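Moving on, here comes subunit A:
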Amino acid sequence: MQSLGINVLFEGINLQRLFGGLLVTVEIAFFSIAIGSLLGILMGLIRTSKSKTICFVCRIYLEVFRIIPILVWLFIAYFGVTRMFDIHVSGEVVAVVVFSLWGAAEMGDIVRGALESLPRHQMESGKALGLSSLGVYRYILIPQAIRRMLPGAINLATRMVKTTSLVVMIGVIDVVKVGQQIIELSTLRIPTAAFWIYGFIFILYFIICYPLAKWSKKLEMKWES
Partner candidate 1 sequence: MNVNWEFIITTLPLYEKAAWLTLKLAAGGILASLVLGLLCSVILYYRVRGIEKLVQAYIELSRNTPLLIQLFFLYYGFTKIGLTMSENTCAIIGLSFLGGSYMAEAFRGGIESVSKTQIESGLSIGLSKMQLFRYIILPQAFSVTIPAVGANCIFLLKETSIVGAIAIPDIMNLTQDVIGMYYQTFESLLMLVMAYLVMILPLSLFLSWLEREVRYAEFGN
Partner candidate 2 sequence: MANKENNPVLLEVKNLYKEYDGRAALDNIDLSIHKGEVVVVLGPSGCGKSTLLRCLNGLEMIQGGDIIFYGESLTGKDVQWQEIRQKIGMVFQNYDLFPHMTVIENILLGPEKVQSRDRNEIMQQATQLLDRVGLLDRKDAYPRQLSGGQKQRIAIVRALCMNPEIMLFDEVTAALDPEMVREVLDVILGLAKQGMTMVIVTHEMGFARLVADRIVFVDFGKVCEIGSPDEFFTNPKTERTRQFLNIFQY
């Protein structure tokens, strides 16, 4: 019976459809991570400002994402925007917007942490060697900042990839939704379809996230200062 069950994966164009759904997932993750990182770097720079109000506002922005679950934000954005303002936005767009904003908040914190942890005398030491301000940034500060940021940033990216699984709840046809559709069609013929399909998706996510996590750890150990 078991060997019959796993065949659901290889029937017809099931595998193809699953990978199609995976593509949607990866696209959402990719755009969210890219936009989120760029905004996040900006936000991190802003947060080093001396103005207390700016820091306070940014802090609230971050906390708001840390206290309210991301799925709730997806709901608010999706149901709120479509019903309250009578516009139709696709789930994908809503997802990318929400994830990017979330990513920006978290990335901003990572960047801020990295910048603040840099030893303060580097600018003076750099200038004493004859470098211009720009030179100090380029050769001394930015490389160090990147090293402190990268592990955290990769960790954030991994979390974002995992969170993209939630988009099925706002109607996006991602790998989870495709899986559900396949199960619906196959479940009468192959009772254990659900086990194999969800198991397969489980492994897909693992294959994406595990290498990222390992990479992040490797970098962290390599650059342990």
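The candidates came about this way: all candidates are chains of the complex that A comes from, given by their letters.
The working rule: contacts are C-beta pairs under 8 Å (C-beta built on N, C-alpha and C of every residue); 3 or more make two chains touch, one makes a residue touch a chain; residues count from 1.
Everything numeric here is computed off the predicted structure, so don't read it as measured data.
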item	value
Interface partner of subunit A in the complex, by touch - 1 or 2	1
Interfacial residue positions of subunit A with respect to candidate 1 in the complex	66-69, 71-72, 75-76, 79-80, 83-84, 158, 162-163, 165-166, 168-169, 176, 183, 191-199, 201-202, 205-206, 209-210, 213
